[in-house]
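Below are the structure tokens for one structure; questions will follow.
For this view, one protein chain was removed and the others were kept in their places.
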Amino acid sequence: MSGHDNSEHGELGHIVPFKVYLAVCISLMVLTVITVVVAETVDVGSWNIVVAMLIASVKASLVALFFMHLKFEDPITWLYAGFPIVLLFLLMGGIFLDNPTRMEVKPVEVVDTLKAKE
Amino acid sequence: MSSSNEATVSGPPHAHHWDPVTAYHGSKLGMWLFLATEILLFGVLFTAFAIFRYLYMEEFHHASQYLDWKMGAINTAVLIFSSFTAVLGVDAAQHGDNKKTFRWLCVTVACGFIFLIVKYLEYSHKAHIGLFPFIECNDHAQFCWDSVEFKNEFKMYFGLYYCMTMLHALHVIIGMGILTWALLKAKKNRYSTDYYTPVEMGALYWHLVDLIWIYLFPLLYLVD
Amino acid sequence: MFRYLPEQASEVAPKVDWLHHWITDLSVFFTVAICGAMLYFAVRYRKRDGVDHETPRIEGNNFLEIVWTVVPTIICVFVAYYGVVIYRDMVEVSEDPDQVVINGRGRQWAWDFQYQNGKVTTNEFVVPVNRPIRVVLTSTDVLHSFFLPAMRVKKDVVPGMYTYVSFTPVKEGEYHTFCTEYCGKDHSYMLASLKVVSQAEYDRWVNDRSAELMKASMSPAKLGAKLYYEKGCNACHSLDGSKVVGPTFLKLFGTERVFSDGSKATADENYIKNSILNPQSQIVEGYDAIPMPSFDGQINDNEITGIIEFLRGLDGSAPAPEQPEADEEKGQGEDLSALSPVERGKWVYENKLCITCHSLDGSKLVGPSFKGLYGREGELNDGSTYVANDEYIQKSIMDPASQIVKGYQPLMPPYAQQLGDEDVQGVIEYLKTLKE
Partner (left out) sequence: MSAHADGDDKNYLNCETTLWSWISTVDHKRIGLMYLFTITAFFIVGGLAALTFRIELFSSGAQFLTPDQYNVLFTLHGAIMIFLFIVPGIPATMGNFLLPLMIGAKDVAFPRLNLLSYYIYVVGAAMALIAIFNPFDYILSGFSAEQAFNPADTGWTFYAPYSVKSGSAVVWMTGAAFVLGFSSILTGLNFIVTVHKLRCPGMTWNRLPVFVWALYATSVIQTLATPVVGMTLVLLIMERVMGVGIFDPSMGGDPVLYEHFFWFYSHPVVYIMVLPAFGVVGEIIPVFSRKPIFGYKMVVYASVAIAAVGFLVWAHHMFTSGISDWTAIYFSVATFGVAIPTAVKVFNWVSTMYKGSISFETPMLYAMAFIFLFMVAGTTGVYLATLAVDVYYHDTYFVVAHFHYTIQGGAVIGLIAALHFWFPKISGKMYNEPVAKLAWFLVFVGFNLTFLPQFVLGMEGMPRRYFDYLPEFQPMHRLSTIGSFINGFGYTFALLNLLYAAVFGRVKAPRNPYNSLSLEWKTASPPSHHNFDEDPEVDDYPYAYGTPVEGGGHH
């Protein structure tokens, strides 16, 4: 976070060997298959969604780190890549803090004395 | 909007007021910021999906049965592969190989087309059985979008499904536009080891499209 | 500043005001201190004669920074704490069996209240003093908010969800209720009045169902006219042929309607009933589909019949009915002094709603039939016996709850304030003529 960003070394983006890209691509495909297989065969109740999201997050990290070159970026890029995710969790957190903890309010049961005696 | 944004972000080589290296890094930071806004744009939909899935677990489970996970899986594979080809396009540009860049980006755009075709097939099947807004209810269809029974049976699952996938499809189309623009530049031999910002920006955008689908696929198709 | 707050009519109000008072003191103190310091510096260190004097380069002071970070933090913690504590008092759900629970419903643009015994009122409600009150709220259309300034409570009224306000009124009186969540055209007129009364008066009020019974005894067309204003149809449907939000009611009945999807139907009984219960199912061409809420569950068959009859009557031959001023007493202004006692009694029977519960033909309605009542002997609820003499009848009219005939419920409102001696005497004489 110093003022030297302007005079960075002449190199542009980081060059990654082809086999890394290939490995990432294959891993992504394999993870996709795993997602489907797990979802179709294994049943761990409400954990299914957690497992699916975990695998998705691993895949997303692979895409971000290697395909999007995040691994080789400066801290500022990391900051602005991470910030929206923090905010997203905040938003979800606020809403999940509210909705499930709302008090169940029921209207009072009415016994209409005019109708009751008919 | 976004495509013209791209046009401006990348700028011509050697923009008059900053040196090429700073311009490249600045453009990339700008792009990442833009991707951050995209994540939050979809984030609202993900949040809405999460809370209503929590509230209407059974309806959502029931509704997801009407999606064909095979279609979704094909599209996932197509997008992952297209991300791979996009990054190879960037790699070629980094080595100053305009021809290869052009070829890889063409493959990427083609994958985009395949994705959209599969999506179209899915939508048209839904439209056929009445699981689609904007169409009149008819006797042949199994469901009727505007009916009370439909809403009660599926709650807002399909509404969210269409909001999310249509927005995503829109991003696919925009991404294809940016990549087409980038590959036309490759055709004209505009890139060198010193300048390949448009390819890199286009690919970044395309990866985000892929990244969002990576979450959409299990959420929508495999949820139970 | 303090005196601008409305009077403290609930148990929680003094607590809220106490905290309010504290915040006010702190606010005034800090505002005066800071702005005072600013003005003092401005005067003391002003540039004189247009020439800058030498200034020290003071770039900060860590001690001061710590002080003015920590001190406000401590104050904030206290204020926040008491805010939460008093809020908990405010929203606490009373387990008290003594609690009065009322169902409140907001709609564009009125408040409906329903008591446990079925009594329904619009834009006014009455609660007993010194008992915990809970109003359970929901909305039939858009967001509203239920605000009782004197009680210091407020809650949004949300469609599809129940919320509540609870308070314990400590002062008798009449108070405002506002809608504080913007809800459209007549948002500012969506007011209700809250009357806090003694327990005895509350009991009398809540058991007095005569207004509703009167409605039940109205002719259908008249009921329809009343509902037209009460349910707010008048907001969107005119009686003079002009197009407001919805189609006019004038000469509507029996005409052919063309819908937005091109289909047609005749405006008959079924069409009108369906329009009231499922307004979205048939939208007349040229109108917006959205505005009209369904009245399903808010209106009974009897009332629907009333509206149908009301519409049938709007054929343009007679002027449209005016909105009734209030529930004016029937017979007001009539000269009753000329009547004989028996005639007077008959008039009371017909006009003071006795007729709705007491038959003349021996059939059992809500109350015992008047046929052959005078002089009858029988058993009361408490096991004692009665003889229907003058004294008994008078007491039954003035304080009905004190002697309930076996097999009946204590539903009759007391007439002590509505009937004079002559009226009561008239009823007695009238009953005498109904002996078998």
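Order of writing sets the chain letters: A, B and C. Residues in each chain are counted from 1.
Methods note: a residue touches a chain if its C-beta (ideal position, glycine included) is under 8 Å from a C-beta of that chain, and two chains touch if they have at least 3 such contacts.
This is a predicted model, so every value here is computed, not measured.
Touch, as defined at the top, links the missing chain to these shown chains in the whole complex: A, B, C. Touch with the chain that is not drawn comes from one residue among B:His62, B:His125, B:Lys151 or B:Lys187, which is B:Lys151. Only one of C:Glu181, C:Glu230, C:Glu303 or C:Glu429 touches the absent chain when the whole complex is considered: C:Glu181. Interface note for the absent chain: among C:Thr73, C:Ser198, C:Asn302 or C:Ser340, the touching residue is C:Thr73. Touching the omitted chain from subunit C are residues 1, 4-6, 12, 15-16, 19-20, 23, 26-27, 30-31, 34-35, 37-38, 41-42, 45-47, 52-61, 64-65, 68-69, 72-73, 76-77, 79-80, 82-91, 141-143, 145, 147, 149, 152-156, 158-161, 163, 176, 178-189, 243, 286, 288, 290-291.
The chain not shown here touches subunit A at positions 1-3, 5-6, 76, 80, 83-84, 87, 90-91, 94-95, 97-99, 101-103.
Subunit B meets the missing chain through residues 1, 4-5, 7-9, 11, 16-18, 22, 25-27, 29-30, 33-34, 36-38, 40-45, 47-48, 51-52, 55-56, 133-134, 145-146, 151-152, 155-156, 159-160, 162-163.
To be clear about the criterion, only the chains that are shown with their structure count from here on.
Note on chain placement: the centre of subunit B and the centre of subunit C lie 53 Å apart, centres being C-alpha means.
Centre-to-centre spacing of subunit A and subunit C amounts to 48 Å, using the average Cα coordinate of each chain.
Interface residues of subunit B facing subunit A in the complex, by the touch rule stated above, are 21-22, 24-25, 28-29, 32-33, 35-37, 39-40, 43-44, 46-47, 50-51, 53-55, 69, 73, 76-77, 80-81, 83-84, 86-88, 90-91, 94-95, 193-194, 196, 200, 203-204, 207-208, 210-211, 214-215, 217-219, 222-224. Of all residues in subunit A, only 103, 105-117 touch subunit C in the complex they form. Subunit A meets subunit B in the complex at residues 5-6, 8, 10-13, 15-16, 18, 21-22, 24-25, 28-29, 32, 35-36, 39-40, 43, 48-49, 52-53, 55-56, 59-60, 63-64, 66-68, 73-74, 76-77, 80-81, 83-85, 87-88, 91-92, 95-96, 99-100.
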